[in-house]
Structure formats: structure tokens, C-alpha cells
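The complex is shown incomplete by one protein chain, all other protein chains being positioned as in the whole.
Letters A and B mark the chains in the order given here, with residues in each chain numbered from 1 onward.
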Amino acid sequence: MIEKALTGDSRYWTWMTCLLVLMGIGGFCYTQQFNYGLGYTGMSRDVSWGLYISQFTFLVGVAAGGVMLVLPYYLHNYKVFGRITILGEFMAVAAVSMCLMFILADLGQPMRALNVILHPTPHSILFWDMIVLNGYLFLNLVGGWVILNSEKKQVPPPKWVKSLIYISIPWAISIHTVTAFLYCGLPGRHYWLTAILAPRFLASAFAAGPSLLVICALVLRRYTDFDAGKEAINKLLTIITYAAILNFFFVGLELFVAYYSQIPGHMDTIDYLFFGLKDADGIMYNNLVGPMRFSALIGISATIALLFPKMRENYCTVGWLCGAIFLSLWIDKGLGLVLGGFVPSPLEYITEYYPSAGELGITLGVWATGAFILTILYKTAISVKLAKES
Amino acid sequence: MDNSRRKFLKIAGLTAIAGIGAPTAFNSLLKGEVHASTATEGCYPAAEHGVVTATSGKRLGFVIDTKKFAADRDLSKRCIEACHSIHNVPDFGNKKDEIKWIWVENYEHAFPDNSQQKVSEEVEKLPIMTLCNHCQNPPCVRACPTQATFKNAEGATMMDFHRCIGCRFCMAACPYGARSFNWRDPRPFIKKENPEFPTRMRGVVEKCLMCYERLAEGKLPACVEVAQPAGAMFFGDLNDPSSEISQVLKEKFTIQRKPSLGTKPSIFYII
Partner (left out) sequence: MYDKNKIIPGLIVFVGLVTFPIWYGFGGGGKLPNPEKPTIAKQCVMPTEEMRKSHMVLLNQWRDDIIRMGGTRKGVTADGTDYVRSLQKGCMKCHASKKKFCDECHNYAAVNPYCWDCHLQPKEAN
């Protein structure tokens, strides 16, 4: 079935070649990092997690977002999503693959990565993260592939696959909850130490994941004969709107707790992110203020815009709005959350973080690899679906 | 595929898995001489994976008299030099890659939870020796996915650099900023190698290890050895009511760093 990914028109091959070039650049940069050490990146003693972990955190959300297609169709028989659940499952596969690649890229001793399995540590959340991420990858890959294969052969899928799909639904919630637990259980980081971090993660996941799905569906509609259908896309937009409203509501709750209680531990990071923070010597640090305010602006505007039915009529507008929400949440979760958690440091110093060129190269390479995996899987899926429908 | 061929492949697959899995299980169960690493999940035999809030058993700790350090400004430098030189701690010369096991902070950075509004001049200038607190309830040990950092039987929060995968979760978890990471190969930046102690390699986290190697030889930790003649540091078993350090704690008022977090640090400061 995967041989369908080996045929395509010139645009397809151009796209794949561009991705391969980016992957090659990323691979080269990684060899440099492997030989030099993680000092190759912009991380420092005070900001010990950077772009890699932030991308991983965001992408776990995108992967979990795939459940928003699976749940209505498999649990509630919402037939409209029937044709496109495979898109959600395969997007989850690509996203989780990227997560695992980012984690490996971030390890100081990647050759020892299997120590997490050799020395299982149930009291460490990273151990559970390893389990749930790999489990989710397996569930979606096997489940999606088997169902697609059955469709290709025009036979009903085997009964055991249904169990995998049903397990994948609460599992999707668990992957992002466990990722949130990585952050919200650490006593020294007050920006992360909040019970609402997991609900926030889930809300932004269910807005960002389906946003990317809508964009993919629109791209597929433009470049192939596969049309997800107006009803499916509208329903997805409804889900995105509600999830985004919830997300910004949660952000509002955080802002209230921080600024009404006036407790410095709660306020300091939000100050740094949105207004800039001064250290004890009076130096102002504000390198994330621009991106964070931009993220808030486009995120809230796009969410409000999506409330109006007229905005959903034109697919071009829909694409821009979904892109805006995706970008806004990428900045908020990708940059704001992880980098903000390290400012101020436990000793009340402020160290800012800028990714290095090589770090950006590796990040781009991993995103390109994810896009590569996604393209192959999507090409296979829609080839099967289109062949079946003709 | 017809049924008999499917059946054959299923049986072949299961046999292969059993064939690979069985000898391994057999070996580890029967041999008894399991790799010592899998048998020792942490330290205390009775306790759970590394998280030990032991009220019984040995609990080594420090009392640091900051006033004595203030009286002799050179003392803190000598403590730091003693520690960093015998442990081959590198000096990269920049803040980004910095590795430090023990260093000096001022009052407002070491005790941010204490009011900074109106601080006496004397306190403002106190040099606070800052190092790993060797917490009794350490968030870093909870966080480590490989038990590369763990509590040992003497109450020290230890590290096994062989097992560290460099994920830096412990660095995120530590509320005191006590940990450093080897962002690059440290060897070229070690001023003078001490041949009696290893270095670390790039990609692992490191911190104060309570001089476990010196304690094993009956010596005091390096910083304590330097500071003790001046009465600036006390070291001993916090759980032993007759030890010198317990007497000091009974007589003097001490504070700790961020006590509200419940980490139960083993370092007390006389301010």
C-alpha cells in the first residue's frame, strides 16, 4: 500500500525533494551537535530546556488533537468524519514521531536513551511519557494502517482493531496530561506549578491539532481530488472554536490568579512574557514580549472571527484563521511556556535564550521529517480512498 | 493468503518472540547474579525508588555560619577552590556553559522568599555559600527517569554519571538551581586535573556530591575541611542527637532556602 507514495506528479516530487534537503541540513547540524555537545544550541545553565523540548511539548498537543476526529466517529457514530479519521490518525503518527525525534535531539547522551527502559522508574514522569508516546504511536500507526488496508481490499476491518481505536481515545488525553505533568509537578517553577496546566494543554491541543488538520484538508483539496467536505470542515471549525475559547478562558483564569493575588512567584513570568521583567540591577529583559503579544492578538482575533458563520464560507479565510490559531498556540506553548518557566531562575536571575543557527537547523530538519512522514502517509491514504470511491 | 499459511506465520512469530524472550527471562531469574544495577533500585533496601524521607538512619547535613564567612572574605574563595579543584570542575569562562558545585550568592538571591524590602546592611553583604541542599525529599530524584540521581544511605543526594542520559529534567525540577550541565567536553577547561578523581564527559548533569569519596575515607567534605577551623561550617549526622551539628542546631537560630516547598534541605544557615 505504501507504494502509492512512490508515484506522484512533479509538484509532489518537488515538495519531497525540498523536504529531503531540509532533512539533510538537519541531519548535518545534528552530527555537529553530537560531536560538540548541546552547547551547540542556545541553552544555558539557567535555561536548560529550549527549542527542542518546546517543540516536543507543542507537538504532543497536535498529536492529541487527532482524537477530535476519532472520538465523534467511533464513539458517537458521527458519519461525516468517516472519510477523514485516517487523516487524524496519520497526523498523530507524524506528530508523535517528531516528538520522539525532538526528545532524542535534546538528550545529552542519546546513546544511553534506552536506560529509561533498562532502569524503569515509575516515580518519574519522563518514564511514563516514554510509555504513552510510544504507545500512542503504535496505536495510531497500526490502527490507521490496518483500517486503511481493509478499505483498500474492500473488506471489513478485523475486530481487534476496534479495541486499538477505543484505547487510543483516552490514550490521546493521557499523552498530553502526562506531558503536562512533566511541568506542573516541579516545585521550583511557579509558572508551571498550576493544576490548570493540564486542562490548558488539552484545550490548546484540541484547537491546534484540528487547525492543522483543517489546513491539511484544504491543501489536499487544492492539490488532489480529495475533498473532506464542507460539513466535516465546518464541524472541525466548531471544535476548534470551542477549544480556543476554552484555552483563552484558562489563560484569563491564570492572569486573574496572578494579578489579583499579586504574588511575585505567579506574576513574574507573565510579566516577563508580556511586559518585560527587570532584574535586581534594573536591567529590563523582554525578548519574548513581541512574540507573546502577537500570539495573543492573532489567537484571540482568529477565535472571535471564527464565531461568525460568514467567516467559514470562504476556504481561503478559513485557512488563514486556522493558520493564525495554530501559529498563536505554537508561540504560546512552544516559546512562552517552556522558555518562560526558566525566567526568573530559582535564584532570581534572568537569563534570556536565543536559539543558535544549528539548533534552528535541527529543528527545521525534524519538522521536515515530520512533514515527510505525513506526506507519505497522506499520499497512501488518499490514493486508497480515491481509488475506492471511483 | 490462505488459512494454513497465516496460521504458520502466526505460530512462527510467537515462537520467535518466545525464543528470544525466554532465555533472557531464564537468565535473569535463575542466575541470581543479576546485574547489580538492576538489583539496586535506589539505595535504602526498605524504601521506595529513591524517594527517602528517613527520620531514622544516617542523615548528613551542613550548618553554614554566614557571619564567619563575612568576617573572612577569602574563606569562601578557598572553599570553592578546594571543591572545584579536587573534583576537576571545569571553568569555561562564560555564563552560558558555566559549571559550579559551590558558589557565593548574596542574601536576596539565596533567600528570595525572605523579605528584601528593608534588609540590614550587614545581611545585604553576607556571602551565602550556595550548593546542593541534599534535600531529604528531593524533587530531582523524583524526576530522574533512570535513577541516575538518588539518595544514598548517608543522606546525600548522589549521582551516577554512567547512567545519566542528559535529559536535564532534574535541572528543571531543582528549586535551588544547584545543578549544572556539561554543554561541551569539559576536559580542555580543567585548570589542573586531579588524578585521584574522574572528570565528567559532555552530556551529563553534575552537582555537589557531598564528597562521598572523602567520606568513605573518613575525611570531611572539602569545603567543610577548609571552613571548619574558622568555625564557619559544621558537618555531621542530623539524625544523631549527640552530634556536634545537632548541638549547634539546638542553640542557634537557622534558616533554610525555600522551606515552604517541602524539600527538607539538609543545609542550615546561621544568618
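Worth a mention:
The definition used in the following text is that a residue touches a chain if its C-beta (ideal position, glycine included) is under 8 Å from a C-beta of that chain, and two chains touch if they have at least 3 such contacts.
Keep in mind that this is a model prediction, so the values were computed, not measured.
Every visible chain touched by the undisplayed chain in the complete complex is listed here: B. Contact with the chain that does not appear here is found for just one residue of B:S76, B:N152 or B:S266, B:N152.
Note on the undisplayed chain: of the listed residues B:K10, B:K125 or B:H162, the one touching it is B:H162. Summary of contacts with the chain left out: across B:P198, B:G231 or B:G262, the touching residue is B:P198. Where subunit B meets the chain that is not shown, the touching residues are 35-37, 39-40, 42-43, 88, 150, 152-154, 158, 160-162, 193, 195-201, 212, 216-217.
Criterion: only the chains that are shown with their structure count from here on.
Taking each chain's centre as the mean of its C-alpha atoms, subunit A lies 34 Å from subunit B. By the touch criterion stated above, subunit A contacts subunit B in their complex at residues 36-39, 43-46, 48-49, 103, 106-110, 112-113, 115-116, 118-119, 121-127, 130, 182-183, 185-189, 280, 341-342, 345-349, 351.
Here subunit B touches subunit A in the complex through residues 37-38, 41, 48-51, 95-99, 105, 108-110, 112, 130, 139, 142-148, 163-169, 171-177, 180-185, 202-205, 258, 261-263, going by the rule given at the top.
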